[in-house]
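Heads up, one of the protein chains got dropped from this complex, but the rest are sitting where they should.
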Amino acid sequence: MEPTGKDKKEQSGWGPTVWANLTAVRDKSPLIQCITNFVSMDLVANTLLSAGASPAMLHSVEEIPDFTPQVGALYVNVGTLSADWLPAMKTAARLASQLGKPWVLDPVAAGASGFRLKACLELVALRPTVIRGNASEIIALSDASVGPTKGVDSSHESMDAMEAAKCLAEASGSIVAVSGAVDIITDGKTVVGVHNGVPMLQRITATGCSVTALIAAFVAVDPLHALEATASALSIFGIAGEMGMDIAKGPASLRIHMIDSLYSLDQAVVLSRVNIAGFS
Amino acid sequence: MEPTGKDKKEQSGWGPTVWANLTAVRDKSPLIQCITNFVSMDLVANTLLSAGASPAMLHSVEEIPDFTPQVGALYVNVGTLSADWLPAMKTAARLASQLGKPWVLDPVAAGASGFRLKACLELVALRPTVIRGNASEIIALSDASVGPTKGVDSSHESMDAMEAAKCLAEASGSIVAVSGAVDIITDGKTVVGVHNGVPMLQRITATGCSVTALIAAFVAVDPLHALEATASALSIFGIAGEMGMDIAKGPASLRIHMIDSLYSLDQAVVLSRVNIAGFS
Partner (left out) sequence: MEPTGKDKKEQSGWGPTVWANLTAVRDKSPLIQCITNFVSMDLVANTLLSAGASPAMLHSVEEIPDFTPQVGALYVNVGTLSADWLPAMKTAARLASQLGKPWVLDPVAAGASGFRLKACLELVALRPTVIRGNASEIIALSDASVGPTKGVDSSHESMDAMEAAKCLAEASGSIVAVSGAVDIITDGKTVVGVHNGVPMLQRITATGCSVTALIAAFVAVDPLHALEATASALSIFGIAGEMGMDIAKGPASLRIHMIDSLYSLDQAVVLSRVNIAGFS
């Protein structure tokens, strides 16, 4: 019996786990159904293609019964949410859960409106394998799910986010990832931090959406170790950003070089750059 | 009391006004709600991010009452218009006007169909702060609003456009901008021309949509001087195009270099390149 992702990590650190996960995505080319926002579709698809996965943007409720059973994972992103898209998101998520297929939620701007927050909570109730958002999105979801976590004296957003992430993970049963200067990933008990990436990624639209799609591809190839797969995807995307930043002259060229780098990342670069650590 | 944008311009020309407006966008990072066409969403978002603003693509009518009150400005673009998107455009525009928030209209292909022209006129009636289009779009709107401006002997499109822009501005109360080899901006009386930009921008989709989004960001930070803010945004976008053109090898690399340039424009470049003049 081969060592699992987690066992390998404990033997030799995160580098080999991350590399093994990227290699599995390249080898298996998992089909990822994306129901994502209009802004992100181009970069999401190109991120998945460059990583070796196969994106499929299908969002019509009529097609889900035929198509969703064929996919390796489902990705749902509520960025340009509207009432006519929500039923397909819920139908696909429910079917994925029923079929035991991993699915990943990006609750973009969860707190921007009552309509959106309600939609996100309904999706969370359908048991996503992973939820990834920024601090304010995760805090909004956690506060709405299990009550405010922010203490009277609290002023440290990343600490708030970590508490919110742990509460949301416990309440939902999902792996919860919070993007930031350090990405936080937790199952409610274990917490790991991914230190890869560069700040300029925030000046490119849809990078958050795209790394969440990449999480779906990584979880598709190792669904039993969703925390490790999530951390691996965040690390790989961050490393591609670091490599791109070496030659970028601004956000637009960074986007190009990041995708090029993601396509050609090799083992030596991955092993030398993976920067993941537990919180203790 | 600090001099206003207009006073500063009169003291020392347009350069300092344009630079002050760009600096204000970078400092204040205004939240810009974009209800724009599918083709343009990626470039619009990246243009706003590179300029320092915060784009939010929210178009569902259910979210507007909660969200639109939070934004710095609203941008409405009818490029891929359909009957199911029009109510959100009108609801958001009406709310922005009621709240005294600036909003900007891009009447893409206004004359392409009766349905589209009617929709554009309904939006114009909701009093946009700024309307930006190309010559044929502004002429179509002006003709439909106040009757044909084209004389029997007229054969000079840019002169037609200027007359149409002035008529439309007077009739609507909006600042009207007409993109072309020289961009024309008018409040119905004063007319200024922006001479920045390069012709190859016309071979990149959504550059017109994106500069209109940039106008929304500039108007958000100086709503009391919408004509100056509009001219500033057009000049900055044109300068970014000029800088990009220095190293571009075609339309796709121009798009990349333009966004990179927009991100890193500094005071010396802006002051030396701003090319705005009144018409007399």
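Some notes on this structure:
We just call them A and B in the order they show up, numbering each chain from 1.
Following the convention adopted for this analysis, a contact is a pair of C-beta atoms (placed from the backbone, for glycine too) under 8 Å apart; a residue touches a chain by one contact, two chains touch by 3 or more.
Quick caveat: nothing in here was measured; it's all calculated off a predicted structure.
Among B:112, B:159, B:198 or B:269, only B:112 touches the chain left out of the display. Hidden from this view is one chain, which touches chain B at 37-39, 42-43, 79-84, 109, 112-116, 202-206, 248-253, 256.
Touching residues on chain A toward the chain that is not drawn are 38, 41-42, 45-46, 49-50, 55-60, 62-63, 65-67, 70, 84, 255-264.
Criterion: only the chains that are shown with their structure count from here on.
One copy, chain A, sits rotated relative to the other, chain B; on C-alpha atoms the angle is 120 degrees to the nearest 5.
The distance from the centre of chain A to the centre of chain B, each centre being the mean of the chain's C-alpha atoms, comes to 35 Å.
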